[in-house]
Structures are given as C-alpha cells and as structure tokens.
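A single protein chain has been removed from this complex, and every other one stays in its place.
As written, the chains take the letters A and B, and residue 1 is the first residue of each chain.
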Amino acid sequence: MKRKKYNIIFSVILIILLFVILYFAKLYLDDYKSRILNLCAIYTILGLSLNLINGFTGLFSLGHAGFMAIGAYTTALLTMPIPIKEQNFFMAPLISPLDKIVWPFLPSLILGGILAAFVAFLIGAPVLRLKGDYLAIATLGFSEIIRVIFTNTQRLTNGALGLKGIPNTTNLFWSFGIAVITLIVMILLINSSYGRAFKAIREDEIAAENMGINLFKHKILAFTIGAFFAGIGGGLLGNLIGAIDPLMFRFFLTYNILLIIVLGGMGSITGTVISAFIITISMEALRFLDESINLGFFTIRGIPGLRMVVFSVLLMMVILFFRNGLMGNKEITLDILANKLSKKPLTKGGVKR
Amino acid sequence: MKKIATLLAIILTISTLFAGCSKKEQQTSSSNSNSDVIKIGVFEPMTGANAAGGALEIEGIKLANELYPEVLGKKVELVLVDNKSDKVEAANAAARLTQKEKVTVILGSWGSSLSMAAGDIVRKAQIPAIGTSCTNPLVTKGNDYYFRVCFIDPFQGTVMANYAYSKLGAKKAAIVQEVSNDYAVGLAKFFTDSFKELTGDPNCIVAVSNYNTGDQDFSAQLTNIKSANPDVIFAPGNFTESALLIKQARQLGIKAPFIGGDTWETPEFVTIGKEAVEGATFSTFFTSEKPITKESEKFLEAFRKKYNHEPAAVAALGYDAYILALDAIKRAGTTDSVKVRDEIAKTKDFEGAAGKISLDENGDAVKNAVIKTVKEGKFTYLDTIEPKK
C-alpha cells in the first residue's frame, strides 16, 4: 500500500515536470521541432487506441483512418471561423447550421471523438461478429466507405477540395495533455476487470465466453473506446496541420499506426509509446536517405522513396525476427526500474526485445 | 499508476534529449545564415502520386539555378524536400524548410492541396512562398505569404469554356471529373459557370460523371455520356486517368472532342493515350513554339541543351518562380524574408520564361493562357488567350 501511494505521488511529480519541460520546449523549440513532438504525441494517442482494439482485445481492425477522418472533420468544421468557412466553401455553401456555429477547441474535439465512437458503435454491432481476417477487411472497407462518402458530400465536407485554414489550436500542451490522459485512461482500463476481460477474449474467445464474459459487450466497448480516441487524435492532427482532405485518410494511414503497434509490441502500452516516438522521429530523421548528401568534394545522390523502403524492410524484420516487437506484451514499470537500480544491473525483467 | 509514472519518465527523457539536440542544431543553423550562401527551398512531390509533375518542375528550377547561381554576391543553394504527395508530410517538409533549413524563399509545389498544407506554416514563419503550378484559388487567398507565377482555375475554366463555345461551336457539353481531385472539381465548376453564361442555356451541361483517383475503368461513365450525345467533353483530371479515359471513350465510339486543363501536358499523357488522345485540347501556361519574352528564348535554348527534350509548361513555371525569387531578393537587397516578401508582392510586368508576370492583390499572376492540342503525338500550339483586364 505504501508503495502504491508513493507511486501516485511520483507520477504526479513526473506529470508536473513534463509540463514544465513542455513549457520550456514551447519557448525554445522552433516550429519544426515542436511539430514533430506534437506528431509524436498524436501518434501515441492513435497507437494506444489501435492497440486497445488490436493488441489487447485481439480484434484485428483496420478502420482507424475512417474514425480519424470523422474526428478531424468534426473538429475542423466546428472550430473554423465563419469567414474562413465561406472562403472554403466557394463551390457550394456549407449546410446549415454548421455555417453559423463556431465552437471552442475542446468541446469540438470531444464531439469529434464521440461521433467517431458513435459510428464505431453502429458499425461494430454487425461487424464485430466477424473474426480475424474477415474483420480486418470489413473494417478496412468501412474506413474506405467513410472516405468515399466524405469525397462526395460537397456541402458537408467540401469534397475533394478539403478544408483549409483550420485554426492551429493544437500545441504541445494540448497534444501531450491529451496523450497523458489517454495513457491514464488506457492503463486504468487495462488493469480493470474490463481489461482482464479484453485480454481473455484475445487469448481464447470460446473459453472467455464460457467463463461468463459477454463477448459482444466487451468487444464493442473496446472498439468504441478505441474509435473515440482515434477521433480525438484525428481532430488534433487536423488542427495541427491546418488543412485536411479525404485523400489523407486512405488506409495507408492505418498501416502507419499499425506499424507503430507492431514495432512496439501488440499489447504493450509502454511499447506503443516508445515506438510512436521512435517511428515519428526517425521518419523525419531518415529524410536524408531521400536527399542528396553533399560531402564537399562529391555528392551522393539521394533516391526519393528509399526512406519508405528502409521502413518497410524494418517492419518485415520486426515481424519475422522480433515477433513480439520491442516490448511484447510486457511493460516497463517503476518497480522494475527501482529493482534494477537497487539490485543488479540490467539482466532480467523489463526490457527484452 | 506506476506504469504511468514510468512512461512519463520515458517521455520526459526523450523530449529532453530531443530539446537538447535541437538547441545545438539551432546554433549551427543560425551560423549558417550568416555565411555566403542564400538558401532557397524547393518544396515538391518527388514520390507518390504527383511525382511526375514534381520532377518536371524541378528540372526547370535546377536549370534556373545553373543559369543564375548567384545573387547579392552570394551563392544560391537549393534545398530540395520531398512532400511525398501527402498533406501531413507536406506540412512537415514545409516546417523543415522554414525552421531547420532557414530558407529565404520557398518554391513549389505541384498540386494545390500540398501547397495549401504548407500555407499556414509559411505565413506563420513569415517566409514567402512562390507557387509554381498550383492553380486552386484557395492557395493564396487570405495568405499574404503565398504567391504564384501561374494563373488560377477560374481563369482557366473560362478559357476552356470560351474555346469550346466559340472555336468548337459547342452548344452541349458533358463533364467527367476526377471527384477526389480538388483541382478537377474546381475547374469543372468554373467551366460549367462560364459555359452556361456563354450559351445562355441552363441545360447546356448534358451529363456529369464522376470517377476517383486511381480508377482505371470508366466504361460505365462514358457509356452514359455517349447516350447524352454532347458536342464536347470537358474532362479535367490527372493525366494518367485522363489518358485512359479518352482511350476508352474512343473505343466506345465517342467522337466528341475532349478538352481539359494544364495537368495533361506530361509526356505520359501521350505515351499512354497514344493515337486516342490526338486532338485532345487543353489550356496551359507556356509553349516552346512561340517564345513570349527574351527570357523564354534563353530558357528554351538552355533547357534543350541540358535535357535534350522539349520543356513542359510547368518546367518553365519552376524556372520563373526561381528567377522571380532571385529578382525579389536583389530588389530587397537583403535576405530578410519579410522584405523579400514585400518585393515579391510588388512584382509587375516581370519577364519570365512563361510570359510577363504581374501579381494581383491576392498574389496571383495575371498572365496569358496558351491553348495546345495533341497533334501527331506532340503538344502543338493553337492559340494564346489574353487575361481579362
């Protein structure tokens, strides 16, 4: 008990410290660096939400891009100032009452999440009866359907023209704040009885059902919560970039998030967070592969696209040789860290590939 | 709870490390800006769906850089970044140019949506950007830092409607648009408005069909259009899809002429469409057959020498964007990006390779449009259309 109390205090201190650092980061970091950091936090949110569905509950869903699109469009349409809306919708006016309302950021974001969750609930009711690869392809299909609908509803989403001039409300505090909240919600959820039920379903559905777990209720719960955070992540992303269009939300976007959870370990929260940071930062850092490198006396010609090849090779290597990703379904906890520091140097426990 | 704590600790360390690294980098980059190099960012798709267009523009920009390697006594260095034909990447790439590379001016991009993704970033960073071939009106609207050396879609739509009405004598038109492409949808609308005005007939558009980027089978859409029997078919869209579309239309026995927009002017349009695209007519920015200015001649000569083929219109635009940027830096006499921006905004009757450029209050170029057609597998000059004053 004492230990738990100690842990809570420690966590609070860490959170405060994080925000102090963020405060200085915001002061000193330029737009480019803080944009990458923002993306790291947003991908953490997205990765955690996909991991809840795919990693913890064992439902192989590929519909994340669709939920993100719903969140991004809701948030963008609600937060955009009226003159900018008029500017955007020059082809056909925006349907009322959306053309008249402007909401603050937070409620818009939450509504975006709720709408995504609602759609997930509607979709989930029929689709979650499917299993494995059928579920994968059905959810992928749904996210494509959402994208096609968004492309064709000119008066609601501005169709292919997309939205431009979305207020850049997303900053380090928003993204990291929400990432921390997502993290806390996920950890509490995973360690609750619901979380144990999710894991039971992942390990063996039939056994779980026989143990009295309501399969359908739990599956839809995981799916809806995952979609909620995906919607929020989408909203943050839209307001970070300032411009969105339906083509952004192709299923390749889902693949990117899938890459994060596969690398981090399906079913590991720590792993997801770490790999969200690693992948986002290295995506940028590896840019040199695409560009020419000037060594003074001669220039190595960059090959555009090589970066993505390196990434796909990396993904394949993880899949084939490090099947459990960075962390498997293990977590780094304070206890382990404390043990390591006090007892023996890095040997067992915590970090294992 | 302890997991949370640990995770936070990890995030903390990573972000501090990150912040630490970045400070160092900042120092180096600020020392860079004092050196003898003036950096110009090139923001183009080098991979992904728009890679073909990006490559053509880069040809022009690189050529301009070779011809005019210096300004204010300093060497000009091109910083090329790939926006991957993707909005998130485009925003990152633009932020990289403005913050990390600290460029004075940004040139690009092919693809209006990519330019739009960069719009807010250049405005906030107060670094001027000169669009090459992004023709959507939204790119420069409400953004004091985005300019362009090309005309915009409303003008282009009018030009083609005029051409269809007065040159082809068309009374009924059909539209096949790439519905997931902002450029195509915009152009189709401006064409429709203008064509309705010209004919005075609200029902002059007899059929509208949509398709998606990447589609390859258009037989159903085209069969519908065939039954509507239009005099002319306006089909704005990406060159690959358009070439396939026209090919299939001819196979279905559609005889009506096809007209479109500047995206068609890529070698692939002809190599994929082959004899089917003969007679396809479109508006574009530039022709190599009739040099418009002195700069055009210089450009053409150097281009043919360097690349051994005829330049595409967008290559000339890339070239123009570069020399306009250089001119503005020269006029400003400094690399201070805000002052350079003010000088770009003042541009009037600037002699570019693709015609004289005057920027209007939105930062859009007001200039001639050229109409070209495909004749014996080559893009052939038909007409020049003056802008409305």
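For the reader, a short list of remarks on this structure follows.
The rule we apply is simple: a contact is a pair of C-beta atoms (placed from the backbone, for glycine too) under 8 Å apart; a residue touches a chain by one contact, two chains touch by 3 or more.
The rule is simple: contacts and distances are computed from a predicted model.
Protein name for the hidden chain, per its UniProt entry and selected from "M67 family metallopeptidase", "Amino acid/amide ABC transporter membrane protein 1, HAAT family", "Cytochrome-c oxidase, cbb3-type subunit II" or "Glutathione-dependent formaldehyde dehydrogenase": "Amino acid/amide ABC transporter membrane protein 1, HAAT family".
Between the chain not shown and the residues B:Gln126, B:Gln216 or B:Thr380, the one that touches is B:Gln216.
Of A:Leu17, A:Leu98, A:Leu111 or A:Leu130, it is A:Leu130 that touches the chain left out of the display.
Where subunit B meets the missing chain, the touching residues are 47-49, 51-52, 55, 179, 207-212, 214-217, 219-221, 223-224, 226-227, 240, 243-244, 247, 251-253, 268, 271-272, 274. Considering the complete assembly, subunit A touches the hidden chain via residues 54, 58, 60, 126-127, 129-130, 132-134, 136-138, 140-142, 144-145, 148-149, 151-152, 206, 255, 258, 262, 266, 303-306, 308-309, 311-313, 315-316, 319-320, 323.
Methods note: only the chains that are shown with their structure count from here on.
The part of subunit B that touches subunit A in the complex is made up of residues 1-12, 14-16, 18-19, 22-23, 26, 46-47, 51, 80-82, 86-88, 91-92, 95-96, 98-100, 113, 116-117, 119-121, 124-125, 136-138, 141-142, 178-182, 184-186, 189, 210, 212-213. Those residues of subunit A that touch subunit B in the shared complex are 4, 7-8, 10-11, 14-15, 17-18, 21-22, 24-25, 28-33, 35-37, 39, 84, 87-88, 90-91, 148, 151-152, 154, 159-162, 164-165, 168, 176, 180, 183-184, 187, 237, 240-248, 269-270, 273-274, 277, 281, 284, 287, 290-292, 304-305, 308, 331-337.
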